[in-house]
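The following block contains the structure, expressed as structure tokens.
Note that this complex is displayed minus one protein chain, with the remaining chains in position.
Chain nomenclature is as follows: A and B, assigned in order of appearance, with residue numbering initiated at 1 for each chain independently.
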Amino acid sequence: MEDLGKIHQLIIHLGGYDITLNLEVILMTWIVIGMLTLFGYLATRRAGLVPRQFQVLGEIFVGVFFKITEDALDKERAEKYGPLVVALFMFLMLSNWLGIIPHLEEPTKDLNTPFALGIMGFVIAHYAGIRSKGFKAYINEYFQPMFFMAPLNIIGELSKIVSISFRLFGNIMGGAIIILVVSHLTYSIVLPPLLNAFFGLFVGTIQAFVFTMLTVVYISVQVK
Amino acid sequence: MQMDVDTLIRVAAFTGGGIAMGFGAIGAAIGEGYTAAQANVAVSRNPSLSGDLFKNMLVGQAVAESASIFALVIAILLLFLDVPGHSKLTAAALFGAGLCIGFGAIGSGIGSGFPGGQCCMGIARQPAVVSKMTTNMLIGSAVCQTPAIFSMVVALMLLFMDFSKLPLFPTWAALIGAGVSTGLAAIGSGYGGGLAAGASCEGLARQPEAGSNLTTTMLVGQAVAQTPSIFGLLISFILIFKTFPESTSLSAAMALLSAGICMGFGGIGPGIGNGMAAEGAVRWVARNIKSAGELMRIMLVGQAVSQSTSIYAMVISLVLIFVL
Partner (left out) sequence: MAIEGVDIVKAAAFLGAGISMGLGAIGPGVGEGMVAAKACEAIGKNPKEAGLLTRTMLVGQAVSESTGIYSLVIALLLLFVV
């Protein structure tokens, strides 16, 4: 019960500044990156017209998410943002699934990971918006419907980062805590595997999908 | 008037028990009434099936009742349990436990009445798929109970953990806030999950071959609709497990109490809204099964956006706990 709030940290002193590194999260993120790289290698190795098992899986991911991106944006932009969307979903799904393996933890359980991804999506969306509409039209949008609404519009935009990242964090963290507490209450009999399947696989996949979809939606709202 | 600790604990336990059972009975009663009403309509429409309908009504009501049974369990524990710890904080924890399960049983009780009622109506309309309908109803209303189970977990922790070594001020507010947060936030999610489950039973009767699609959409919709109650649970756990430095100022206590109230109320609306979105999606999957994927996608986006206000509430709660 006590290890709930414990985080392994490495604090580096660098010229008057303290840099805090959450070691566990970084390690887990690298495990996910390593697994994805391995998957990419296996899926593209000896790619052929008759796909092998890893290639089929990769083609499903790419096909489904390119289609979704194309629906939300358009064909030309889908070519550009499609790879980002597929990679984002695969990274998040694998991250959310990682907690079901004993001794490993979800990197998304730490607020920093979703927050960084949320900021990334926000910056990309606004960059895409400026590119497609021009800087003047982009700025002008903040003064709609009245000029004095600008501060509220800006807060509204910024709160998108907060909502997208806290949604993922809250779900994964909440799931992890529920698993921990219920396992503790029932002395780890019967329930933990079921809870892991529900919160790890089911909710984890849904939340990865929701995060990815919202990033696409934010881009499409800015572009159109 | 000076009250000794024993009296205070017993006062809190009895009040909490009363609140737990009093509020906890609201939801299940409404839900079961809805089921019975729909069953009556169904019998009048198709009297030859009265045996099947009666059986299904009873099964549906039995599941809908479980939320209030949780409340009953906690109330009995509050009345008769020899609680661990012996300080004024124990009194706060017991009162919080009562509030938590009392509020938490409302939503799930009302919500799990919907699938029962719609299942009876559906059987009258489509008697060939009775067993499929019953299974779908049981799955739907069982998932509906999850928010009430969250409340029960928090209530049990408040009952059985020993808080007596912690400083009385401001931990008393944290414990009551923890109860309020999960309890209130469970109302919306329970009710919303019921809406989705009801729509899936109705849809199954209309279009039995859409069965697996309907169940999947319902489960995904309910899982997302539970997010506000998971946020409530998160805030409760932080309030229970974090050690707060002793401080006799009123503002420190109010910040913690306010964090619970904020997350609790903030979870109600988005929970109901998410349930409505899921209901709409499930209903139209039954009518237009070809667009099931499209509907699932727009449901998820719509639910995610309508959750954002509960996330703002969670952020304010976290600020109240950690920053101030």
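Note that contacts are C-beta pairs under 8 Å (C-beta built on N, C-alpha and C of every residue); 3 or more make two chains touch, one makes a residue touch a chain.
The structure presented is a predicted model; accordingly, all values stated were derived computationally and were not measured.
Touch with the chain omitted from the figure is made, among B:M121, B:V143, B:A186 or B:A255, by B:A255.
Only one of A:G34, A:G63 or A:G156 touches the absent chain when the whole complex is considered: A:G156. Take subunit A: the residues that touch the chain left off the picture are 71-72, 152, 155-156, 159, 217, 220-221, 224. Listed for subunit B, the residues touching the missing chain in the whole complex are 169, 188, 192, 228, 248-251, 253-255, 257-277, 279-281, 283-285, 287-288, 290-291, 294-295, 298-299, 301-303, 305-310, 312-313, 315-317, 319-320, 323-324.
As a working rule, only the chains that are shown with their structure count from here on.
Between subunit A and subunit B the centroid-to-centroid distance comes to 28 Å (mean Cα coordinates, whole Å). Across the complex, subunit B meets subunit A through its residues 150, 153, 156-157, 219-220, 223-224, 227, 230-231, 233-234, 237, 241-242, 297, 300-301, 303-305, 307-308, 311-312, 314-315. Taken together, the subunit A residues at the contact with subunit B in this complex read 1, 4-5, 68, 159-160, 162-163, 166-167, 170-171, 173-175, 177-178, 181-182, 185, 202-203, 206, 209-210, 213-214, 217.
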